[in-house]
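One protein chain omitted, others in place.
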Amino acid sequence: MNKATVLMAEMTWPEFSARLENEPVVFLPTGMLEQHGPHLPMGVDHLLPTAIAEMVAQEVDGIVAPPINYGYKSMPRTGGGPSFPGSTGLDGTTLIHTVRDVIRELARHGVRRICVIDGHFENLWFLNEGIDLAMREVGDTGLRVMCLQHWEFLTRDTLDVVFPDGFPGIELEHAAVLETSLMMHFYPDLVRTDRIPDNAPMDAPPYDVWPARPEWVPASGALTSAALASPEKGAAMVKQYRDDMSAAVRRELLS
Amino acid sequence: MNKATVLMAEMTWPEFSARLENEPVVFLPTGMLEQHGPHLPMGVDHLLPTAIAEMVAQEVDGIVAPPINYGYKSMPRTGGGPSFPGSTGLDGTTLIHTVRDVIRELARHGVRRICVIDGHFENLWFLNEGIDLAMREVGDTGLRVMCLQHWEFLTRDTLDVVFPDGFPGIELEHAAVLETSLMMHFYPDLVRTDRIPDNAPMDAPPYDVWPARPEWVPASGALTSAALASPEKGAAMVKQYRDDMSAAVRRELLS
Amino acid sequence: MNKATVLMAEMTWPEFSARLENEPVVFLPTGMLEQHGPHLPMGVDHLLPTAIAEMVAQEVDGIVAPPINYGYKSMPRTGGGPSFPGSTGLDGTTLIHTVRDVIRELARHGVRRICVIDGHFENLWFLNEGIDLAMREVGDTGLRVMCLQHWEFLTRDTLDVVFPDGFPGIELEHAAVLETSLMMHFYPDLVRTDRIPDNAPMDAPPYDVWPARPEWVPASGALTSAALASPEKGAAMVKQYRDDMSAAVRRELLS
Amino acid sequence: MNKATVLMAEMTWPEFSARLENEPVVFLPTGMLEQHGPHLPMGVDHLLPTAIAEMVAQEVDGIVAPPINYGYKSMPRTGGGPSFPGSTGLDGTTLIHTVRDVIRELARHGVRRICVIDGHFENLWFLNEGIDLAMREVGDTGLRVMCLQHWEFLTRDTLDVVFPDGFPGIELEHAAVLETSLMMHFYPDLVRTDRIPDNAPMDAPPYDVWPARPEWVPASGALTSAALASPEKGAAMVKQYRDDMSAAVRRELLS
Amino acid sequence: MNKATVLMAEMTWPEFSARLENEPVVFLPTGMLEQHGPHLPMGVDHLLPTAIAEMVAQEVDGIVAPPINYGYKSMPRTGGGPSFPGSTGLDGTTLIHTVRDVIRELARHGVRRICVIDGHFENLWFLNEGIDLAMREVGDTGLRVMCLQHWEFLTRDTLDVVFPDGFPGIELEHAAVLETSLMMHFYPDLVRTDRIPDNAPMDAPPYDVWPARPEWVPASGALTSAALASPEKGAAMVKQYRDDMSAAVRRELLS
Partner (left out) sequence: MNKATVLMAEMTWPEFSARLENEPVVFLPTGMLEQHGPHLPMGVDHLLPTAIAEMVAQEVDGIVAPPINYGYKSMPRTGGGPSFPGSTGLDGTTLIHTVRDVIRELARHGVRRICVIDGHFENLWFLNEGIDLAMREVGDTGLRVMCLQHWEFLTRDTLDVVFPDGFPGIELEHAAVLETSLMMHFYPDLVRTDRIPDNAPMDAPPYDVWPARPEWVPASGALTSAALASPEKGAAMVKQYRDDMSAAVRRELLS
């Protein structure tokens, strides 16, 4: 290994220790093992935030902690739901405590700037709570934490590029144009381009039911067509992520 | 991607679903983010079991679930303890619940043969408990789970090769000859060969104390010298792992 | 009391027991004690779903369980955040377990159709998880649960009436036109009409930070102006709620 | 709303905030949804402490937080037990954490004087524990908490008025003279006066058994006759409550 | 060991296994480490129920499991409160889970009749909840559990013997005549007869406050005088316990 890594898992402890002196931002990617249609691998939700975190960390001289690979349960309206084989969800409290513990430990090492980058829609509120519990335990030490879901950073301009026919809304963007384009950009070898689905969008009611109704969800697992995905669209999103996330991290955590 | 992967995170859900028909063993690697001396990366404890799981999965036509990257707290006598920067431990109950949840979910998908491969000494009893809770919840469904720490498979013959001057005992093998040799074999780019420590073995008493006594632990974080590590020794261990773990998995889970 | 109530808290047990024979839907309102601007009472989030639940219950011959008055912590971008005096949030796990327990107990009484009506944006995922845990514990008994946040039922037509200048998005509708109009309809005595705020909309970034930044939130606590609220708009929403929620409940739980 | 409310749920946040300057006592009513015989509504246990809290709050210029409507499981010897339809009990730990969270949050708002008023016999020890956990978390801030079950305030003189033939003991006073008279006073519309039971007292042994023995409990759910209840008796109790609880609150929390 | 023991801790597993064939009652004593005045040892609350359980087990051919030595926190009005050195209380949830686990495990061994005998007033509701959770987990297996606090068995006749001047009520009987007499009977060597306190009864109000008020409690820790305790009174109570508890156990668990 002859160049500096941003990956904490690939650093030795003296390297990590030396890096702490500059008060770096530590990025924590959070994902899920979950169906992403017939064309994307089930690890999309940790693969994307890890790649994004690496990119932003390089911009701001930060560090990327290993991803939390398992996340909260898939819901039908946003991820197809639990009935797809392979969607492997944690109980909410388990995820809350995992995030709390990792942040508490990073803070114990002296880290004071943490950015959680999430790739799984259903994770958000359990991440929020895990962060909040860590803040309460850690107390008044100057620890600052930021939590984001990457797609929230997409601007109107970028969305116009990616969805020239109009943005259908983030809820349908599971295994669809947005995630497929990002995977084509970051992990082209993991996309089965011959199996990109072109189904109609899911038409689900504005509520949830238990037991889940698999019939609400397109059989492919993609909540709408991914046919218009392209690596170029992925690159466009990534460029904007790089600029805007770096700026946000600098503004919130490094100023 | 033009050849079959064993990595669940790189499979699509239809691929995973098709694989389930053969009732494969699913391997779950469990690790820790923890200091491993001045020469090994902090991700050793999930990197090694993931590599081993991939190897054994290829032998038995199995599947490797994404690793649980964070593990139980480092203890001074077996991992150097919490005072090393970067050793990022979960509370015991958090790890218990993570393992329970992942196994419960795999069982819900129809998996009936699971092999947990652990790379972090301190994890074991929390893994045991997580498995036990999952078994209790899942009930009488035919689910079988196996749990191993890879070094427990080393035979006297292999130990004689790796430690020609005598095996100092597994407790001291943190960031020492055993782990260094395995890393040289599987991840040579991640070993800082110019910084391999050659310190005297830790001389700790037969008990633990809180607050931890950092002075019990060699300053390098390696609990004894790693100077005699080599990729050849790693290969010798790995060969035996391949044979014996595959045999054990076949005997316990596939017969 | 000379007419039939739908409120479970006002029924005697023999009355409730007799009602169970018809397999009624039991509605569970969930709220929060939280700031709602200078003009609305802090109980808005349980008052509205309780009123809505009563209305829908009368339509479908259902029963309204007592509300869960406390909910998940207020977040700055959706409720103003914890810094407002009076915003009294439960830990996530506490809310999860409360919902789980109430549903488990209703199921034990023989209830098989439950509709959770939520009035607090931040509650949703903890409600989802509480319901999911209850379903897992209750097992295969025919229990069906529906969970909704009332504003999700607003159609484009209704939104055009309520927001003739365009719907600013649900995130800003905390203590603004939507909630104020509904309160004017259901609880006119509790609205301080002389203190309805007319501040500019919150302009928050697309992420959260801890410690919270009170400066992101308008000083009034209303995330945008409520000046155009009216009881007529409230009535328009309520009429649509009555029709569409009743239809949804019949479709999902009574067919 | 043209007069000052003591109900926190009906206050705006600026009103609550202004009230905090006087360091008021905040009352927290705790109840249960539980059978109370053929004549009383199932919400008695939150209705009574809420009414009592309002009354005492007016005396001491205090504030009443919204009630916790669900409580600990009904036991046969004190509430008829779980077999009555509608008795909807929380797990003990859920109630403990709810009380802990509400008190922790009130303390975070700056409240330093809290009085929990309980209406459900079985709640007491879980309230105690929730308060104790909150005290431990809040630490040395000057927070003072008082916890009472209203009937414990009845003096010998009052008992002589209410039970001229002798007080049968508080355990039997479930849905009997005491609670019925109080409901007649506070909520006359909710009492089915034509269905007041006149059964013999429960004759239960001095221990509990699981599974519960419904045959220990009178079929009505009232643990003894309520025939001699009257609004006048209710008024007598309430008068004493007003005087003595106000005095106790002043003595313990306001001096 | 030349005669049959009833103590499970002193049995071998084959002896226990053989005993199970007769479907014996297993007694579980629950105690507390807590101050009991200047004259009684702090283990009174597990010593007495263990002795009582042994006695009753001999009557009904039962088995006594090892006591749970630590119990719920001492409260001022019933045990003097936490301020006495040595009163070592568990959190409520810890005790709940301990009782749940032990009962679940006994049931797993095939035990179907369990009698919890408690010696610590403050334990009761956490024992109730632990039993209830175990019943829910164990399901419909025929398991029956009984839970008692020994003093609840005292009849009017016995109380007249022990308290010829009138029974002051069980709340005051902490380290007073009742417990002292029982200790004189069962463990005379552990009673410091030269230090038996003769203080006036505690005069506490009908509620609790946090922080606790040590000044409510007599300085001795005995809540009233123990001067009239005697081994003869202890023997009288014990005789009645033996008869009535045996009868109750036979009636509830062995018929």
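Note that the chains are named A, B, C, D and E in the order they appear, and that numbering of residues resets to 1 at the start of each chain.
Throughout what follows, contacts are C-beta pairs under 8 Å (C-beta built on N, C-alpha and C of every residue); 3 or more make two chains touch, one makes a residue touch a chain.
A quick note: this is a predicted structure, and the numbers were derived from the prediction, not measured.
Among the chains on display, the ones the left-out chain touches in the entire complex are B, E. Remark: the omitted chain is touched by one listed residue; of B:K73, B:H109 or B:K233 this is B:K73. Here one chain is not drawn; of B:Y70, B:F126 or B:F163, the residue touching it is B:F126. If you put the missing chain back, the residues of chain B touching it would be 72-73, 75, 91-93, 96, 122, 124-126, 128-129, 131-133, 135, 143-149, 152-153, 205-211, 248, 252. The chain not displayed touches chain E at residues 1, 7-14, 16-17, 20, 33, 35-43, 46-47, 65-70, 82, 84-91, 93-94, 97-98, 100-102, 105-106, 108-110, 189-190, 192, 195, 221.
Note that in this section only the chains that are shown with their structure count from here on.
Both chain B and chain C are touched by A.
Think of each touching pair as a link: the shortest run of links from chain B to chain E has 4 of them. Because chain A and chain B share one sequence, their contact can be compared position by position; here over half of the interface residue numbers appear on both sides.
Distance between Cα centroids is largest for the pairing of chain A with E.
Centre-to-centre separation between chain A and chain C, using Cα means, comes to 29 Å. Those residues of chain D in touch with two or more other chains are numbered 91, 93.
Interchain contacts link the chains end to end along an open line, per the touch definition above.
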